[in-house]
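We show some of the complex, not the whole, and keep each chain where it was.
Chain lettering (A and B) follows the sequence in which the chains are written, and residue indices restart at 1 in each chain.
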Amino acid sequence: MTPRVREILSWYESDNPGVKTNLARMLNHGTLGGSGRMVILPVDQGFEHGPARSFAPNPPGYDPHYHFQLAIDAGCNAYAAPLGFLEAGAASHAGEVPLILKLNSHESLLSDRDPISVQTASVGDALRLGCCAIGYTVYPGSSLAGEMYEQIRDLAEEAKAAGLAVVIWSYPRGSSLSKDGETAIDVAAYAAQIAAQLGAHVIKVKLPTAHIEQDAARKVYEKEKIPVGTLAERVRHVVQSAFGGRRIVIFSGGAKTGDDELFEQAKAIRDGGGFGSIMGRNAFQRSKADAVKLLGRIMEIYR
Amino acid sequence: MTPRVREILSWYESDNPGVKTNLARMLNHGTLGGSGRMVILPVDQGFEHGPARSFAPNPPGYDPHYHFQLAIDAGCNAYAAPLGFLEAGAASHAGEVPLILKLNSHESLLSDRDPISVQTASVGDALRLGCCAIGYTVYPGSSLAGEMYEQIRDLAEEAKAAGLAVVIWSYPRGSSLSKDGETAIDVAAYAAQIAAQLGAHVIKVKLPTAHIEQDAARKVYEKEKIPVGTLAERVRHVVQSAFGGRRIVIFSGGAKTGDDELFEQAKAIRDGGGFGSIMGRNAFQRSKADAVKLLGRIMEIYR
């Protein structure tokens, strides 16, 4: 147990040893084990975007076993997926990589300006599948956000009592926000705060832009001269917004992008005090060899 | 146990000794302990308004430990916050300051004319975190008010059976009310009455203006010549509206304002028979030294 991991665990002072154990399992696993940084492989795009959009660029990804093995080969801290994907491979790969069961899902056949991600797995499923954590998506800004807040509250209470960690994907969306607003720095910081207040142990947000969405927020950013010009500064602000750095915040890059940009993002996350990356499409939409190489280089940046 | 606290406890005649014990813990704690007056530090603005708007003016406030320590150093009767903030510091500060767990929250990314504050923590959470009370916000006047009334009814019954006190934030909002109406004296008095009828032990309302919102009410105020010209008179009317003074009513000032105005408000609350203040942004958006000084002067007014 490294001093850094011990320090991180100390932040979760109200949690039982079970939760701390499962956080430690994720923090101590893989290439970055013990560093206090994490790279997580999430593969929920099949449900979220459909199979062809997700897996046709690299067809082995249609097979759920592929992603377990990718997470293992690449030395990720954890692998996150919905019920079906985990059920299809959790026995074969028992004990090989920490698992996060996504408890809710959203499909994109539906054209909904105010999305809701609905429950598609349970805390009991997470236990029977040997997971370290539950995952849950909230959409701050959606008119249905309240329903998700109430559901994750209920599920998080149950998960924590059973010693499972809670990972919240906090993705602003909905009719209250402009498209740019979804990744605006004020909104991203707010999304991180909401997840932290909901009791998340690990918070996943998108990398924010310098755009400021809310008028009421803009006044404060300008008056207090909050530095948000560089990506590293924005990462630092988001991490600060998650309880002054007392919660693990990891960042996703979103859609597939160029590798150099990914490395720049990782450096900014590292320099801004972020805790790592959650990288899905950029990882599983290329060959496994390439993906392992890519993730390895990202991990080198964090180490 | 002072005669005044004993008198106040006697008003809660249907409550079990557990509820009385927790009310006594809050009434007897801190600088105002035993006086029958309370100053409570609430920090739910991170969820309600976003992190930068809340904490950028005094960045140590991003850290949840800061607010525990502020409430302790300032001698507040209690500290109120949502789940995440309390989880992040309740073990380190166990037994140092009475805690109120806010059981519902509302985020302001959403543009909602008829707001609803949704459940984000439970009575079980309040017990495991060692809280003295649950807190809950209702928005009288919102078309969704009924959902909140039913939820707090359910939660309050559960909390009281477990010996926890119930604090209701009663904030009129919604499409039925004009902006001025939200703090109109008739509406504020009504909001206090609703909270009392819902079974609140402690009621938090905003300081009211002399505006009268409802036509049906205006006739009565004029006919009965209810004095509402001064702030102290309006406080007196609101306290009277909460069961003729048999319920603890405390007042919030809202957004950050000048210190002299805060002192005037505190004097009016005192002179009108109010039970104290709940002061968030005016406290935590300045340096801790200044906040302790400010709260100390407010407490001197109440003592």
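Just so we're on the same page, a contact is a pair of C-beta atoms (placed from the backbone, for glycine too) under 8 Å apart; a residue touches a chain by one contact, two chains touch by 3 or more.
This structure is a prediction, so every number in the text was calculated from the model and none was measured.
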Assembly copy number, counted for this structure file with 2 shown: 5
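The rule is simple: only the chains that are shown with their structure count from here on.
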Centre distance in Å when chain A and chain B are each reduced to the mean of their C-alpha atoms: 35
In the complex, chain B residues that touch chain A: 46-47, 49-53, 55-57, 59-60, 62-66, 82-92, 105, 107-112, 116, 118-122, 124-125, 128-129
Of all residues in chain A, those that touch chain B in their complex: 11-15, 140-143, 145-147, 149-150, 153-154, 157, 172, 174, 176-177, 186-187, 189-190, 192-194, 196-200, 214, 216-217, 220-221, 224, 226, 237, 240-241, 243-247
